[in-house]
Structures are given as C-alpha cells and as structure tokens.
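Quick one: structure below, then a few questions.
This part shows subunit A:
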Amino acid sequence: MSVVEPQVDSRDPAPAALDVRDLEVTFHRRGRDLPVLKGVTLRIAPGEAYGLVGESGCGKTTLAMAALRYLASNGTVDAGQVLVEGRDVSTLSDEALRKWRGEAVAMVYQDPAAALSPAMRIGDQVAEVFRYHEGLSKAEALKRARESLRRVALPDPDATLRRYPFELSGGQQQRVVIAMALAVNPRLLVLDEPTTGLDATVEAEILDLIEELRGRIHAAILLITHNLGLVARLCERVGVLYAGRVVEEGPAREIFTDPRHPYTMGLLRCVPRFGMNKTDAALQTIPGTLPALGEPLEGCVYSARCPMAKPVCIRREPDLYAWPGDGGPRGRAEAEAMPPEPAAFSPHHANPVGEAARHARCYFSAEVAQMPHLTPVLATSLEARGATAGAVLEIDDLVRTFRDGRRKLTAVSDVSLNLRRGETFGLVGESGSGKTTLAKCVTGLIAPDSGTVTFEGKRLRATAGRRSQDALRAIQMVFQNPDSTLNPAWSTRAILTRAVRKLGSGGSVRAKVDKLSADVRVEPRFLIQKPSDLSGGQKQRIAIARAFAGDPTLVVCDEPASALDVSVQASILNLLVELQTNEQVSYVFISHDLAVVRYISDRIGVMYLAELIEVGSAEEVFNPPHHPYTEALLSSIPTLDFGDRRERIALRGTMPSLSEPPSGCRFHTRCHRTLGDICVEQEPPVQEAAPGHTYKCHIPPHELLAAQATAEPAAPIKA
Partner candidate 1 sequence: MAAAGTTPDRRLDELQADAAAAAEQRRQRRYLVRSLLRSPTFVVGVLIVLFWVVMGVFSTTFTQPPALPHPFAILQSPSASHWFGTDDLGRDVFARTMAGAHTVLIIAPLATVLALLWGGMVGLTAGFYRGLTDDLMMRVVDAFLALPIIITAILIISLLGRSYAILILVIGALFTPVISRTIRSAVIGEREREYVMAARLRGERSAFVMAREILPNITQPIIVEGTVRLGYAVFTVATLSFLGFGLEPPSPDWGLTVATERLNLQAAPWTVLFPALALASLVVGVNLIADGLSSTFSK
Partner candidate 2 sequence: MSDDQFRSDYAHHLIEQVTSGKMTRRQLLVRASVFGFSATVAGQILAACGGSSSSSSSPSAAASGSALPAVVTGGTMKAVIPPPLKTLDPVTIYDQGGIVLVYQIAEYLIDLTNENALKPKLAVSWAPNPKGDVWTFKLRQGVTFNDGSPFEAADVVASIERVINPKSGSGALAALAGILSPGGTKAVDTSTVQFNLDKPFADFPYLVSASSYNTAILPRNYAGDFQKKAIGTGPWMLKSFVTNQSAKLVKNPTYWGKDAQGRQLPYLDELDFALVTDTSAANLQLQSGTVDVQPQTVFQGGQSLLSDSSLRVDVYPSTGIREVAFNVNKTPWQSKELRQAVAYCLDRKAINQALYGGRSNLGYDTFWEPTVFPGSPTPPVRAVDIAKAKSLLATAGHPNGIDVTLTVANYLENPAYAQLIQAQCKPAGINVKINEISYNAIYAGSNSTTPWLNAPMVIVEWGSRPTPGVYAQAMLLPTSAWSSSHWNNSAFVTAFNQYESTTDEATRATLATKLSSIQQDETPILVAFYISQLRTQKKNVYNIQGPGSFYFDTSQAYITA
C-alpha cells in the first residue's frame, strides 16, 4: 500500500487529525496469533467527528488504543501506521509520546467510575494535567481545574474539586473525565462508548455537553460505539467495522438512510426504530454470530452471515469500493470475471478513503437496498393472543424497603398494576427506580413489606420458598446477565432436564428438553456443552427455555437482551414474541431501552423513584399527553431520524436518593414543567389521560397535551 501514501499527502496538505493506514494489529494469546485489525484504513479531518460502529469484538477499542499507542502488552502492530497530525505515532520518543498524549490526543472512557483514580481527589486528578503539561504550580493548576470543571457544567465546582470519585454520580464522573480530557485542548478526542451504562437522561446530558463543547473546542472526534443513534446524532462521517475490517464508510446521514453494505443494513434493521411495535414489523436478525478472534474467514469477512452472499463472496474478498460509481457495476464485473486475476485489481481501484465519497466492501452494493427480509411479522394482536379481560396478575399497594445501615431505602412504594393473559407489560425507568425489585417481588425472590400479589385470583405467598410448585411453575423469570444466568458447572442439558423435572408436567423429560431447545433454536449439539462454551445469545436462549420448562403463565424478563449485541438482541426479542404467540404467555418486560420496550410491550409502566408514575398502552404512554418525566425520557433517546427536531429536555440535578425522596411530587426536583409550590407540597393525584392510561401529576391531561403537542413524536424511518 506504500503506493497509496504519497497520493494521500498530495491530495490535501492539511494533515489529518487521525490518519490510520492499513493498520494490522494482532493479539497473542496462549501461543496463538489472533488478528484483530486487518488492514484498517481511515482518516479523520481536523475538527471532524467520525463515528466507528460495530458489534463488540470487532476491534473498535483496539483501534482506539492503537491510535494512542497503548496496546495491551500482548498486542502488536504488524503493519501499517497511525499518523496523528501527520506524525507517525510509533516514531515518538517516550517523552514526546507523554507530552503528545493529553496535549494532542485525549480519551473519554466507557466506565467513568473505573476511569477515575479512586483514592485521589477530583481536583488533584484534573489539576495533574495542568501541572505536568503546562508546568503550573499546584495552586495555579487547581484554579485551572476549577475552570475546566465549570466548562463541563458541573454544579458547584469548588465542592467537586474536594470530592472523591465515589462521591459523584455516574453523570458527574463522566463530566469530570471529559473535563480532564479537554483540559489542554487536544486536537483529537477519542470517545470510547462514552455513554454506555449511563441512564437515558444522563446519556442525553452527556451528549448535549459533547455537542455543546464541539462548538467551542475544535478537536476532531473519534466516537466508538455500538449505538447507531449516538453516531447519527454526533458524527458527520461513520465507518462500520466488522471482524477487524472497515466494511462501509461514508457520511452518517447517507449510511443510515441508504446503507450499501449488507452488514450495515443488518444493523439498521435489527434495532427497533423509535415508536416501532412488534405488531408493525419483525426485527430483522442477522443470522449466525460474530466470527471468533482468529477464526479463519474465506473471502468476504461477512459472507458467512450475509443473506445475499454469492459464491464469489466466499472465493475472494472484495475491496473497499467507492459508492456510487464503480461500486455496483465494478463489483459485478469482478464477480463475473472468474477466476479473478489478482493483477486485475490495481491499487487505484481501492479508492483512498478520506474524501467525501462513500465506500462499501461489497461486490453487490447495488442490491443491498433490496436485501431480503428473512423474519416474517410474528406478533399477532393482543386479542389474537387470546388476551382475556380478566387479569392474570394483580399487584396492589406493593411496598418494599431496604435498610442500608441506619438509612431506609424505599425501593418500591405503593405500586399497583395488573396484567392480562398473553399481554406484555413493559416496565421502564432509570436505574434505581425499583423496576427489578418489583419484578423480584412478583416472582418471590424478594418478599414485599406490604401489599399483595394476586395470581389468577389466588393470593401468592411472599417468597418463592413458600409458594406451591404450581405457583412456581406458573411464574418464571429470565434474567439479565447471560454469564451468570446458567450454572457454569452443569451441562446445558442437565440445566434444562432439572428444570423440566421440577417444573414439567409429566411426560418424557428428555422429549420435553429436546422440544424446549428446539423452540429456542438451540441445536442439540450444544446441549452437551457447558455454558462457558455457549455464546451470549445461546445462553440467554437456554435461560428462556428453562423459564418455559413448565409452560408458565407469566414470565418476568429483567433486561433479557440489554447485555447482548444488537443483532443478538433482536433475535432474543423475536424469540420472546414468537413464544408468546404460541404459548399465550404473559410477560413483565423490564428494560431501560425505551425503543425496545415500546417494541415489545402492549402496555407500559413508567417508574421513577420507586413509584409507578404512569401506566398505559404503549401507544398512549409514548405520545402526549404523558407524564413530564416520560416526556423527558423519550426526548433523551438518540434516534436515527435525521429529521427529528425534538428539543431535548435536560432534567435538572441528579436523581434524588431513595432514602429521602422529595416531598410532594417526587419528580418536582427535576421537573421542567413544575407548577411550583403545589408540586413540592402535595402528592400529585392520579389523572386519567385516556381509559387505562393514568399518570401521577398535578397537571391535568389537556394542559399537558397542549404543552407537549409542540414536540411531535419521532416518526420511524423506513429502511
């Protein structure tokens, strides 16, 4: 590729903020060489925001680390170079490297809590940067630190300076990290999943902050994330990474509206679009799973999972073709020209990246738009699901408090709700809102302090231990973490067998086990495996099969898919929908991802600070009039809709502690529509916006509607 190099430099004299050329990175583990990045080439112009998307394990973070010359000790750069502002990073001396880091490039990390030194005051950590890069005195540095904290809009910077990381909320911590990164105005800012793990509203704050900062600092941004919405919102250009290869690249808007690589298309199709429901369309899953590191790949890295793969794709890997232009036809031409002479591909065909052109690593970019839909519409209407009027589950005035030393935390306060057969009740809310506690009270993993759980007319005993085997069989649970949901010591079959033994209703145990595994699409050969040999998706499928071992009436799903990659998540959601259609089971579905909840739920409940503040049909809850908090939540979701002009509602302050919830309306401390004293003093009434749609607020429905109508709901984009 040395031929390419002069061309690039000749094309534009202004050196790119980041210029990665044919980068090959290999990790060495247990004597094996595992290529992670295979000839990645990308270029970020000064001040440009570049999004790098892809599922976990495709090499995003490795790329970032290589760019900062901070590969793990077992990782090596085998080929290619990384130039930052024209300087080859690998050539920097240690001292130069040290100064370069922080001054030229800076990074914001995924987990802010872990990224901050636990035993050092915030002030010192931020001040460090000034002391060691600008040689300021401690006092001077602290003054500057204070400024930069103010710059990231941290409340009461002076106090914050004196705090320790654990004393700050996740959002504040991330602000501190950003403040540190921007302290000495780097020219390149690397954001590695900056909002993953943060709550929706906090995520929104951080995004607002980053956008707002971009206006002032002129750093180029490399945003690494699996969240397409984020990229759509922040970045001009985006590169899609798959198995260590850039498979498509181009302007964000075009890529997301008109993808030219099957993988990109797959990604777009498998996330539920904002406002989309299971009855509208099925999520298009990507067949198969990501190739494991070091797994040998024939031809196109994606061919194994590509629904439109042709023999040629397996025979020979396509280059990164420009689109439009030679992409389609040339791809075809080459596909026809069999067997392809390697000589036939002179370097200049592989258009150098960087210019505003689009590129896709596919012979058949032209056909991507017509990529076949594999999964049919699955969900039938509630009625078709035989949803009876009678409630399967009724929860009345449920209260549960925990003690933390002397403090008393109310995790669930006076929650009442009901659920019909075959219905899916979605439960949304930020972390700490009490979703999971509520769910565990239902299943009996936690005993409520007061309140009742009635199931099919019979009141349930508080704890699972004291419930009848039938009650247990009827109410099962699917947990969040695929890695701990299955007993690592048991073979998959043993796990299912045991479940069937305890919960099943007679008949051949093995037959039932085989049926279950077939229902959740786990091939029999995996049944002899231990969970450690299964992929996250498979584990979660087995977990679901386990829950269905006794043909339950109600399954509580606690974030069943949020730990999984989007493509896998889609298949899990589809599976749940399918099972529901076949088994008439009811779900309580917990998730912090509103789009997902909206997609899978028939009715939705919104929780805030242990209270259920709004309940209604999915449709109603997602559209005005709705609780101001719901409104804020919705506004905070980044969407792929470029036409989306909703003004984002920034909530004030941070989530109050459960130990001393605010008086009156619990939301008043952060509410953007607060009416003043009344909200502070009086507990809001439950108002009915529509039959079956209620919310807790002082503002009557019509006023809310008026106020909220201005911001029209986001319309789903058809791919």
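The set was built so that all candidates are chains of the complex that A comes from, given by their letters.
What we mean here is this: a residue touches a chain if its C-beta (ideal position, glycine included) is under 8 Å from a C-beta of that chain, and two chains touch if they have at least 3 such contacts; residues count from 1.
Bear in mind that the values here come from a model prediction, so they are computed numbers and not experimental data.
*Asks:* Would you mind flagging which of 1 or 2 touches subunit A in the complex?
*Replies:* 1
*Asks:* Would you mind writing out the residues of subunit A in touch with candidate 1 in their complex?
*Replies:* For this pair, the touching residues of subunit A are 443-445, 464-465, 467, 469, 472, 475-477, 479-481, 484-491, 493-494, 498-499, 502-503, 506-511, 524, 527-530, 543, 546.
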